[in-house]
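The structure is given below, and queries will be raised subsequently.
A single protein chain has been omitted; all remaining protein chains appear in their positions.
For clarity, chains are labelled A and B in written order, and residue numbers in each chain start from 1.
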Amino acid sequence: MLRFAVRRILLMVPVLFGLSVLLFAWLRALPGDPARALLGEKATPASIAQVNATYGFDQPLLQQYLTYTGRLLHGDFGSSPRTGEPVLGTFLDRFPATVELAVAAMIFAITVGIPVGYFAAKRAGGLLDTIAVSGSLLGVVVPVFVLAYLLKIVFAIGLPGQVFGFSLADLAFLPSSGRQDPRIDATHVTNFYVLDGLLTREWDAAWDALIHLILPAIALGSIPLAIIVRMTRASVIDVLNEDYVRTAAAKGLAPSLITRRHVLRNAMLPVVTVIGLQTGALLSGAVLTESVFAFNGIGSYLFDAISGLDFAVLQGFILFIALVYALVNLVVDLLYGVIDPRLRTK
Amino acid sequence: MTALDPAQSARPASLSALMGDGMSDEQGTSLWRGAFERLSRNPAAIIGTLIVLAFVLVAIFAPLLAPYEPAKSQWIDQVTPSDVPGPSPGHPLGLDPFGSDLLTQLIYGARQSLIIGVVSTAIGLLGGALLGGVAGAFGGRVDTFVMRLVDIMLSIPSLLLAVSVAAVMGPRPGAIMIAIAAAQVPVFARLLRGSMLAQRGQDYVLASFSLGLRRRTVVMSHVVPNSLGPVIVQATLTLATAIIEVAALSYLGLGASDPAIAEWGRMLVKAQDRLQTDPQLMLLPGLCIAVTALGFTLFGEALREALDPKSRR
Partner (left out) sequence: MGFNRSFRRGLAVLAAVALTGTMAACAQSERTPEGSSSEAAGGDFVFSASSDPVSFDPALASDGETFRIARQIFEGLVSAKPGTTELDPLLATKWEPSADGKSYTFTLREGVKFSDGSDFNGEAVCANFERWYNWTGVNQSENVSYYYNNLFKGFKSGKTGGIYDSCAAGSATEATVTLKSPWAGFVQAMTLPAFSMQSPTALKQYDADNTTGSETDPRFSSYATEHPTGTGPFVLDKWERGQQVTLKRNENYWGEKAKVATAIVKTISDPKARTQALQSGEIDGYDLVGPADQKPLKDAGFQIQNRPAFNILYLGMNQKNKALQDVRVRQAISYAIDKAAVVKNSLPEGSVAAKEFMPSSVEGYNDKVTDYSYNLDKAKQLLKDANQENLTLRFAYPTGVSRPYMPSPEDTFTVIKSQLEKAGIKVQPVAAKWSPDYLDMVQSPGGTDKRDIHLLGWTGDYNDPDNFIGVFFGQKSNEWGFENKKLFADLKAARELPSREQQTPMYQKLNAEIADYAPGVPLAHPAPSLAFAPGVQGYVASPVQDEVWNNVTVTR
């Protein structure tokens, strides 16, 4: 197991190196002039030339790449000409927001998705199944910003009118955006706001951070939710038809025992893979969700960096994301070994 | 330990799904005929097919169905920042924010969505099939190399990949389609390779090898056809994604050159400003997108179940 993990981590080195070369070439192919992106509409030809010279944008590409790689090997990711901030620091400032959101979204998707998928499979073809499956599709077929707006209007802003004597405006008890109420004077140690609140025992801050997570987590979690429901359902149906399950039933084992020991355990294997892959995908930054909910993580920042042709940030961030993504995949594979008994015997 | 080889572990989880209700024994029918028969008995499949059919018909016959010409902004003088005229006898659904007839725009939008969906899926499929097919067929180092490349592509957020492709392409008609396709390539590659690998381990393939058949023959006549099912299914599902992805790209300020163009994603994004004053502007194109995407998804899912050989039990 350990040897395997080490081998995989070593394998990441050439992948990341390849990525850095590809990224460098690709980013330079983007249209536009980084100096102009920095200066905006007030740019003049002279000022553009000056800025290009200051930041070395006018040097030959190979030269630029060598400078970049040289610094990278010293662990220096450079800093953004737009903000004057080191790339690594900015990433560490913002990544907790993305992790927090991704984890919340996955918790939502898993806690709703697995039970729904399981019960849909038990009654496959029935009404419940149809409702569960098409309901879970909602997140996939509605563009995420539309879903986000609808959630916000109902649960944060409030609709006018009444239903059965119940005022719809009362539903609007959640915040519409951000990670925490700006008026709360919270101490931030780790930049994971919920965790910070717990660690510093500022319970109101933790609670506030938690309720700020609800709507974005639902909007972001709706896609993995649909996938988890489908995967759980398919996988449970598969397993229910396996011979060993029939044998177990024929042996007269209690249904609950069969469910626990045979069906769930085996059916969860592919689901775990999907959960892992989806987590990796969410960690790479949900551009739209972060932007719509002003949940300022790495996704929205990356998008700004593309608009601003901020090469240092783009290069650094995408390398970090690739690293995180590869690590998550590794963890999924290791986890796979833990839960799949067949892979454990050796 | 061998089972944890990176090449193996990257496989997507079992794609097989199975209808739970008792299917009659259909031995002797071909894969596709059997699939068709199973489809015709699945209510979800019927709904999905009907939606897809209606969508395609509207897209093709848009000029006959629509009351006016699209994207002409003929009534722009009636639109102000605070007000878009609602339904009237001449315009059953009112105007859009650019002064065209909303109904006309919605009808022509189907056409635009169909073109974008089909073309981008085809490009994505082609690219993915090329990469994944090569990896799956050759295995070994080629496989490792290709899959590392796919990993790299997958590790870049797909929307950012699409945005940067669209940016490099500039504002030309095909840019959006290629941008959407680019994000689909690694998905298809991984899928095709995964299902080819899964096929390789199957008894019938081992049997063919042990019968002394050539590698090429086995790959082409057994592995590829049997791997194709999931790919077709994924393509159908991707069509749905593509239609939605257009909206996301429009949201980020990329898209067709003419803002008034009849395209659902664009209409949706444009209407967000007026969600509270004129909700129909957002809800109608949103509904069109959701229903169409739902149609393709239901159809694709049903196709997946129907094509699964295990469901023939």
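The rule is simple: a residue touches a chain if its C-beta (ideal position, glycine included) is under 8 Å from a C-beta of that chain, and two chains touch if they have at least 3 such contacts.
A quick note: this is a predicted structure, and the numbers were derived from the prediction, not measured.
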TODO: Can you pull out the displayed chains that the omitted chain is in contact with?
DONE: A, B
Open item on the list: Looking at the full complex, which residue from B:98, B:188, B:264 or B:299 touches the chain that isn't shown here?
Closed with: B:98
TODO: Specify the residue from the set A:69, A:111, A:167 or A:190 that touches the hidden chain.
DONE: A:190
Open item on the list: Can you say which of A:26, A:108, A:301 or A:336 touches the chain missing from this structure?
Closed with: A:301
- [ ] Touching the hidden chain in the full complex, which residues of chain B are there? Just list them.
- [x] 73-74, 76-77, 79-83, 97-99, 167, 170-171, 252-260, 270, 272-274, 276-277
- [ ] Spell out the interface residues on chain A facing the chain that's missing from view.
- [x] 30-43, 45, 47-48, 50-51, 54-56, 67, 78-79, 81-86, 90, 93-94, 97, 149, 152, 156-158, 172, 175-183, 185, 187-190, 196, 199-202, 291-294, 296, 300-301, 304, 307-309
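Here is the rule we use: only the chains that are shown with their structure count from here on.
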Task: CA centroid of chain A to CA centroid of chain B, Å - done: 22
- [ ] Under the touch definition given earlier, write down the residues of chain B that touch chain A in their complex.
- [x] 1-4, 6, 9-10, 12-21, 43-44, 148-149, 151-152, 154-160, 163-164, 167-168, 170, 240-241, 244, 247-248, 251-252, 265, 268, 272, 275, 282, 286, 289-291, 293-294, 297-298, 301, 310, 313
- [ ] Can you check the complex and tell me which residues of chain A touch chain B?
- [x] 1, 3-4, 8, 11, 14-15, 18-19, 22, 26-27, 29-31, 121, 124-125, 130, 133-134, 137-138, 140-146, 149, 153, 230-231, 233-235, 237-238, 240-241, 269-271, 273-274, 277, 280-281, 284-285, 287-288, 299, 302-303, 306, 318, 321-322, 325-326, 329, 333, 336-337, 342-343, 346
